[in-house]
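Of the protein chains in this complex, all but one are displayed in their positions.
Chain nomenclature is as follows: A, B and C, assigned in order of appearance, with residue numbering initiated at 1 for each chain independently.
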């Protein structure tokens, strides 16, 4: 046995790094999502900037040891501002052969590879389709390999807690976390707090997890297998109170915040679907905020109820993913026609059809913009990152209320499950939203439900208000009076009015920001969840002195009013998207610029390098 | 009483006309659709080219005499090839004040105005919001006004048939038809045959209608109020056997023909919706053609059943209009993913939402092309005219079967209800469709449901075939084997394969025809139901010597492969559409040409003159 | 019409007439239903502005335009779902659904059954004309087997739904049937529906003069006594012109008997119980169809049960009691937070 005194005698050197990317990988049942979350928490609380990328199988609990059952959680933590979970791994924790097999290709040569050697049994090797034990051969020669009997050590550590073997084994993710926390010099308090909070009521489990975590940490400290420790300094983030938010959490909080700032009840009608379900789940916890969550029988019922609730005066929202958006389109048409405010969240996933439900993609943009019959315009926004979801759903609510319109907000699977530190805004930083309800007094003689204000918005008149009795519906309406009207000229007028109202929002949204030279060779343009990779790739290129600028878009309909000018200021425009070229289509049609797409449809976000490589090629004059 | 001998003594002169446009207008209950249909039949059988435009209220039977209850049927008949129902009326039959009020503005100055003077009662004048009786004032001075007490004369004519007064009055449309047939020298046999066929079983009604029709004809002949008769000579149409077809009839017959030529059962699953219902109704009559019609509980069930029937080996089709298309999109995604053949008919109507359900529009093009989540490509076709529906639905079936893909075929309300003469093709003119079903023998070892042929089509393997047991579904599939597959590169590959398969159809469709100079100042480009108006306007402009060419598109995805070259051959491109610029968007995005739209959203087709005027303006250098 | 109703103490049918021209076919049964609604609404003690009428698409679904209250003319089949949102947003409102046999039972069938199971406090009037009126005469889910319609020229091969059986199978707490041809009984049923806490479902037999004329002729005045059975809670089931016939139960099967004949006494007759613990009796009654049986009209079932919206708002109150009225700043700061200075 190695004893503590021996270890203390030889202090291990600490090496500074600016940015580290690490991935925990193991069986679905191995608790990798938890280990990853806790490590990222610890890093964030320590003061790093952090970006994460969970990746799990479609199966709920795939058979142990299989390749398709591997679950991974990647964390990028840094002493500077970062915007993606990282391209390549500096360190990989592989809890079994299947995890090694499916993740090794992402580890940099010379990277740290921590392995639970107990899991490398013949049976597991076979399930991972290994002919020979990789721990024996030369396959892993290029890496810093650390074989640790994690299962055995965990069982040993918790043996006095009275847990069954099966229960005890479940703590091995915390042992692994402990090891990694030691290696990267992370504080143990955050995971320890979390353990006590979560398991406080079952002391044996609380104790076991605590012991496993500490044992892992001590193992690093004591056993001499690691020649060096690493340290990533705090990032210089703007001062404030921070917390970690996933995209879906941010959407939930943003909706509650918007409803509160508008002084309205929040009505959220939804039908569960990956990867949007967490918004429903999270909101259903906050009933004390006058939040009504309605799990409907399907997506059509969800949005239909949202239309009813909006008519009756709630801040109303629904959330779904692609297949659900398809189903909602008919009712969205009704919302456009009745000009009722609501937020429609679409968390995109790999399509078409059921596609890759647990993977990310950006392929619902065109559907959001023009996926309904008739001329049926509505504003479309997108969030750039997990934390950005908070601000953007708030913004969607602002536009919906001010312009009396449904608003689509696009997120994606990567943003939804990924997490990053979020500076909690003060109450004074959250703008007030001011729905103005019509009242009998203000409208003079007869109430005109389709009279419009300076923004072309019609009045919101709540049932229960005497004197404002009126009917809305999906048939074409007469201008101003809102009566059913089949007159040819009126239809033309109303179609144009609906269009103009949405176009008019352009004057009420920020100009498109561009980072880099205001004119030049190349603009990299993107939207939504690819923003981080575009930023990172372009900053790197700029650092190399390349003539490249970048812009990432949150407003997709209408476009920011300077977009045309921006586009015309560059010789070449590159649009990386996780689809076959949807923003590309919209931009080309609108501005007639010969932009070029970089299109990835693999269920995964861009690597920085994929965009970086294309930038280099273009700048070297290589055509695509 | 006027007697026959008197009349014969003074023969009425006959004036030749090349083209005449006439409209029957009256109450919904006045039988105007019937009178119009019979007149257009008589004209077609006589040998004219004919184009018709029925226009009826949204209400089933609106209260008598009201403005919104007016129903109209317009017929354009000609000694030459025509392609629209005509812009302006040469003659108007108005059965009551409301019909006069709502239709007079379309009558040319000096035009023939036949009026049922019996209907100009105080009550009816009031319902039509007439302050004074227009028959008394000067309002109608500019027209050739013929006031005929049609009701009275009809009652008189049929008084011996034993019908009740109410029944007898119902014959007044046939009296009016008789008058007009005399005036335009139409044969009475077609309407007489129709009457006998329809009412043969109720002799009194048969007789009454016969008497009313003949009385009207005799009235023209005998009473001297018409100073002149008109004659429109036969058109020189290609020889053959002809019949009149509405667009919806043509779709039905085309589907039956395609199924027969493919040797398959036809499965048509649908949910009634205006203006597509007649396809279901018509097909349900032809069960002896192995036609299975399935009126489903909704549009989702309809297309779902169609997917099942396609899997099981039927030629399968569904038909709907905009709101129904919205609902079908999720399942269409499944059809794209499972690569099963089917025809999806969308008869467009005024949108968005319920919109103008009985009116026409072309505003579902973008939805057809990109209204589904994910990258979800499929071929999109459009019919140019009522009779063109036959060939295009046949073509849709051909492409569906050959490429194993759902195909969307767009029609619209104007095409659906309008009618024109159709030369009945010989059986030898209908190409054979040759579905090739996989058989265990041909596939070697294991059956690979996602192996592809030279057109990238996968095999169609029918349940019941031993050895080909396989599963399809909406999750991403592994190339060739079709097994569920989450691999990143496979998803990219399959997404691209689905795209390429659809793009590859371009090599299998006709080049875009252009009429007029092969290069020059102006190309007028259109699609679907606007084809007729574009043709007429451009031919007129060409006749004036203007440098204008025109092209009307049936293939909207993929585009004909010469389209880019065509577009680049003209200085200016004008795209008239009954929407806000949907083909315009697709063309601009694809070819980066600065085309200009002419956009009408009034629930009505273009007038020839609306397009003609814009052509003149453009050629005069006026910008839009 | 522009006078606000708060000032009015007594409303009349006129106050509920909107300025829209009614556009049903002359002679349509919908007129009778509209007339009764306008008669009943002013009697319920609810101010005009607190009514909301929601519909889908169909002739029947034009209803909201003709009532001078708040209204939503929705999309086809979604009336129940839209109305659910209105009611959940503001349970103070009296929310009515006007729907057709196609709108409620065909495309809208799912929302219909889920609304019933949840017991959402809506008054649902289904105008059953056994046909699609607005789309001009295709068969509906309540059209009889064998019937020729526009889309079944060879006769329908679809077994029809029994709307009340569907409702009862879906856990309905209030189920009734009324006739457009019997305004008095229709009024009574509407009043009862208005007072029910959860979903009140009323099937109204409605004559479509154009596409299905006479479908319910057997229930019209002259034949009504023999062909319908007027249900009254706690009363034996008697019908017939002379009130001479009745319903007796054999096991779980009803049979028609003549009181006084074959030893049948009044006491042998089945007694109606709207409030039975389980809806089996209501289900049994829903199976009695013309011509084998007189068709029951009136209230089949009226069970007391908390409405969905009440449960929802009780939970909101519970949450406030347990966690306190929501504090936004606190919520945003919840979870593990840290300071950067």
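Going forward, contacts are C-beta pairs under 8 Å (C-beta built on N, C-alpha and C of every residue); 3 or more make two chains touch, one makes a residue touch a chain.
Computed from a predicted model, the values in this text were never measured in an experiment.
Participant: Considering the complete complex, identify which of B:243, B:452, B:590 or B:609 is in touch with the unshown chain.
Facilitator: For the chain that is not drawn, the touching residue is B:243.
Participant: Which is it among C:158, C:182 or C:274 that touches the chain not included here?
Facilitator: Missing-chain contact among the listed residues: C:158.
Participant: Tell me which residue among B:32, B:309, B:438 or B:548 touches the hidden chain in the full complex.
Facilitator: Within the whole complex, the residue contacting the unshown chain is B:309.
Participant: Of the listed residues A:42, A:280, A:347 or A:601, which contacts the missing chain in the full complex?
Facilitator: Answering carefully, the residue with contact to the hidden chain is A:280.
Participant: Provide the residue numbers of chain B that touch the chain removed from this figure.
Facilitator: Output for chain B: 41, 44-45, 47, 190, 193-194, 234, 237-244, 253, 256-257, 260-261, 265, 267, 269, 286-292, 294, 296-298, 300-301, 304-314, 316, 330-331, 333-334, 338, 423-427, 440, 445-446, 462-475, 483-484.
Participant: Kindly note down the residues of chain C that lie in touch with the hidden chain.
Facilitator: Interface with the chain not displayed, on the chain C side: 106-110, 113-114, 117-119, 141, 154-155, 157-162, 165-171, 249, 251-253, 276-281, 283-284, 287, 305, 308, 311-312, 315, 318-319.
Participant: Using the document's contact rule, name the residues of chain A that touch the chain not shown here.
Facilitator: Contacting residues on chain A, toward the hidden partner: 59-64, 66, 68, 271-274, 277, 280-281, 284-285, 287, 293, 295, 297-299, 323, 353-354.
Criterion: only the chains that are shown with their structure count from here on.
Participant: Is the C-beta contact count larger for B-C or for A-C?
Facilitator: Ranking B-C and A-C by C-beta contacts puts A-C first.
Participant: Based only on mean CA positions, could you tell me how far chain A sits from chain C in angstrom?
Facilitator: Computed from C-alpha means, the inter-chain centre distance equals 45 Å.
Participant: What are the residues of chain B that contact at least two other chains?
Facilitator: In chain B, 68, 323, 353-354 touch at least two other chains.
Participant: Could you tell me which residues belong to chain C and also touch two or more other chains?
Facilitator: 57, 73, 75
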